[in-house]
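With one protein chain withheld, the remaining protein chains of the complex are depicted in position.
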Amino acid sequence: MEYLFSHFNYVVVIVLMMTGLYVVFASRNLIKKLVGLSTFQTSVFFLYITLGKVASGQPPILEKDPSSKSGYDEHTAFIDPVQLAASGDTYILPGQGSEILYSNPLPHVLILTAIVVGVATLAIGLALTVRIREVYQTIEMDAIEQQDFQYNLEGIER
Amino acid sequence: MNHDPHVLLRVIAKFLIPLIALFAFYVQFHGDFGPGGGFQAGVILAASIILYSLIFGLENAKQAFPPILIRIGMSLGVLLYGGTGVVAWMQGGEFLNYSVLAHDAIHGQHWGILAVELGVFCTVTSVMIAIFYAFGSRQPQTSEEDW
Partner (left out) sequence: MDWLSTHAVAFAIVLPLLMAAVVAMLPNVKRLAWLVALLVAVFVAVAASVVLQTQAGLGEIIYEMGGWEPPYGISLRIDALNAPILLLIAAMAVATLIYAEPAVASEVEGRRSGPFYAAFLLCVAGLMGMVVTGDAFNVFVFLEVSSISTYTLVAMGANRDRRALSAAFNYLILGSIGATFFVIGVGFLYAETGTLNMEDMRSILANLDGGSRVAQVAFGFIVVGLGLKLAMFPLHTWLPGAYAYSPTLVTAFLASTATKAALYLLYRFCFTVFDPSFDYVAAVLTYIVTGLAVTGMIFCSLQALFQTDARRTLAFSSVAQVGYMLLGIGILTVAGLAGGYLHLINHAVVKGGLFLALGAMWYRFGITRISDMAGLSKTMPITTAAFTVLAFSLIGVPFTAGFVSKVALAEAAAAKGWWWAVGVIMVTSILALFYMGRMMMVAYFRDPPTVDGVAWKRNEAPALMLIPIVGLAILSILIGMRGNVFLTDIAENAAWVMLPGSGL
């Protein structure tokens, strides 16, 4: 039980993932399938984001140490090791000295990309659903397959 | 308009929409040296226009923000992003190597990220609105009872 609590993020991820997959495969309605797909993808976003969290870590936003010599203006928040060494500036996390404990920002960036990909997939899926509804007058898989079957039969008779 | 049931919505929306748009630009330019950036700003700006079309109707929104503009905006953003990379090529660096864009690497990086984020902003705004228009302008072919 304690194990479950200490790993509650994985519990959430697994529950969401299985719910999503089940909905995708079990429902015969196109919209519900897309809802399931989105749930499934969201569970992966959670997985990545919780992977990046370091216990008691700070947000990974650097500020310039006010005590350091100023070579460049503070808008240049990126860090190029060579340039930085040349400028003599040091960057620190606010409220901390040289002890830097911060959460890993990389998974968040990756998931920003994955969210955009998910939005694009969902948009295409919804657009297809709209078109299917216009053509078939239904968004139920069973009815669509029934119509396709009839269409095939007519094709063979032709 | 005398018996407009949505007068409250309209007044509040008129008040909110410019604020939302302004916030979008704040997020956009704050993204240079803090949290924020083109994705978030694009979505926020698109949200303001989607709010406008929800309150004042799709036709009015399409006049304010015509679909042809959206189609150009989508491509323009991608080209702005890629164009930054191509300029970096011409300056002799790798693709998207911003360091060669200006007289020194730090300013180069600054200019590069600014241009790229503007491209992202442009594309994300246009795409979000395009998706909304595409679904919003479809006429349902069946009557309400069928739903």
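Which chain is which? They are A and B, in the order written, and residues in each are numbered from 1.
Just so it is clear, a contact is a pair of C-beta atoms (placed from the backbone, for glycine too) under 8 Å apart; a residue touches a chain by one contact, two chains touch by 3 or more.
Predicted model only: the values in this text are computed from it and were never measured.
J.: Please identify which residue in A:V15, A:V54 or A:A120 touches the non-displayed chain.
T.: A:A120
J.: Which positions on chain B touch the chain that was left off?
T.: Given the touch definition above, chain B has residues 71-72, 74-76, 78-79, 82-83, 85-86, 88-89, 93-100 touching the missing chain.
J.: For chain A, which residues lie in contact with the unshown chain of the complex?
T.: For chain A, the residues touching the absent chain are 21, 24, 30, 33-34, 37, 40-41, 44, 47-48, 51, 106-107, 110, 113-114, 117, 120-121, 124-125, 128-129, 131-132, 135-136, 141, 144-145, 148, 151, 155-156.
To be clear about the criterion, only the chains that are shown with their structure count from here on.
J.: If you average the Cα atoms of chain A and of chain B to get two centres, how far apart are those centres in Å?
T.: The computed centroid separation for chain A versus chain B comes out at 20 Å.
J.: Per the contact definition, I'd like the list of chain A residues that touch chain B in the complex.
T.: My answer: residues 61, 72, 74-78, 80, 82-83, 87, 112, 116, 123, 126-127, 130, 134, 137.
J.: Going by the contact rule at the top, pick out the chain B residues touching chain A in the complex.
T.: Result: residues 32-35, 39, 99, 104-107, 109-110, 113, 131, 134-135, 138, 141-142 of chain B touch chain A.
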